[in-house]
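Heads up, one of the protein chains got dropped from this complex, but the rest are sitting where they should.
Labels A and B are assigned to the chains in the order they are written; within every chain, residues are numbered from 1.
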Amino acid sequence: MERTTIDLWVGIFAAAGMAAILGLAMKVGNLTSSSVGETYTVTAAFENIGGLKARAPVKSAGVVVGRVDGIRFDSKTFEAVVTLKLDKRYPFPTDTEANIYTAGLLGEQYVGLEIAGLEDSNLKEGDKIKRTQDAVVLEKMISQFLYSKAAETPTDASK
Amino acid sequence: MTDNIVEIDNLSFGYKGRQLHKGINMAFPRGKVVAIMGGSGSGKTTLLRLIGGQLKPTRGEVRVGGKVVHHQDRDGLHTLRRKMGMLFQFGALFTDLSVYENVAFPMREHTDLPETMIRDLVMMKLNAVGLRGAAQLMPTELSGGMARRVALARAVALDPSIIMYDEPFAGLDPISMGVVCNLIRSLNDALGATSIVVTHDVHETFSFVDYVYFVGNGVVVAEGTPDELRNSDLPFVHQFVHGEADGPVPFHYPAPDYAAEMLRGHNV
Partner (left out) sequence: MFSGLLTKVANVLRGIGHKLVDQLWRFGGAVRFSGYVLLYSGESFRRLHLTIREIYFTGVMSLIIILVSAFFVGMVLALQGYNTLQKYGSSEAIGVLVALSLVRELGPVVTALLFAGRAGTAITAEIGLMKATEQLSAMEMMAVSPIARVVAPRFWAGVISMPLLAALFSMVGVLGGYLVAVPLIGVDNGAFWSQMQANVDFREDIVNGVIKSVVFGVACTMIALFEGFDAPPTAEGVSRATTRTVVNSSLAVLALDFIMTSFMINP
């Protein structure tokens, strides 16, 4: 086979391969959205994070604004300290509340930021979010529900 | 010193516990065509590989142009090999390259000649073996004799001073054999090279070589010009030259006594 034909085919192959990697990055991955852009890091302490994992999304009003960077246990306060990486484009006031939510009934857990909007100053690199709300643990909820049912039952029976 | 371009001095070689050569002495004078003959499996091809430095002798040495082959480093060996051309038993043409590219291969690898000059040289070499018209064919499209001739053109592409032939007549028809005989002689004389021909075809070889070494049992058993050997009364040479089935080279591979072996079967 002619060398020029081979060169042409290899050129097409290489270009298509590169395009595929780029396509994966842009269309399939999140290179265009957040993560690679500039970020700032804040922390939040929770008594219970449930099934939250590193890399879980951080959402505000349903929009992904950052990711969970790391989770560690603070042995002084006995709390879980969650590090959040937030997109520089989205500033949040210092009185923002961090909640742990579950997507759907059994979906993955994510951090939701809710804004009270009373303060003017914004969160800076290294700040700590003071107001937090723990994850709802399903087992706890079910057992509470069952206990309350159990407590109700005798009165029901007496009727 | 002598005018021998290749000298083999008390050479021994063996592998896997089998001793192939036991102290061989040979000399190849400049400008001559010398044949190494012997039965199948007598280590003739191995001798060529030892000369080319692809194998290392266990004892003794091979000197090419006064340099001991197995003392050379990689670069020294490559310098030596660039003076050598070798024709392999079945040609060993590169199957993914055309006839033209096969002959051009050594030139492209070792020289920076412009394409036009490479083209002229390749055509000249192919013309010398009579295959200029086959330049664009692929090796698979050639007959055995043609492949051998292309390989010969490739072996002499860089005008070597030593040309080695490994069984150049194996599997050729009588016409191709005659062609190859003439080519070996004429190329040798035209290039002023030295040729070493490994073969067991007595009659073709005796018709054009200057000197012959007979190898058997790991040593040189006889040597001389074709005429001397034809009239030799050494039993081995007589057997070989006249193609007798039994003689000093036994018909049977070494085996235990036949009768004893037959009887042993009944005792198991």
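By definition in this document, a contact is a pair of C-beta atoms (placed from the backbone, for glycine too) under 8 Å apart; a residue touches a chain by one contact, two chains touch by 3 or more.
Remember, predicted model here, so these are calculated numbers, not experimental data.
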| note | Considering the complete complex, of A:A20, A:A116 or A:I142, the missing chain is touched by A:A20
| Residue in contact with the excluded chain [from B:V68, B:A92 or B:A170] | B:A92
| request: Mind listing the chain B residues that contact the chain we can't see here? | output: 52, 54, 77-79, 81-82, 84, 86, 88-90, 92-96, 105-106, 109-110, 151
| note | Residues on chain A facing the left-out chain by the touch rule are 1, 3, 6-7, 9-10, 12-14, 16-18, 20-21, 23-25, 27-33, 35-36, 54-55, 57, 64, 104, 106-107
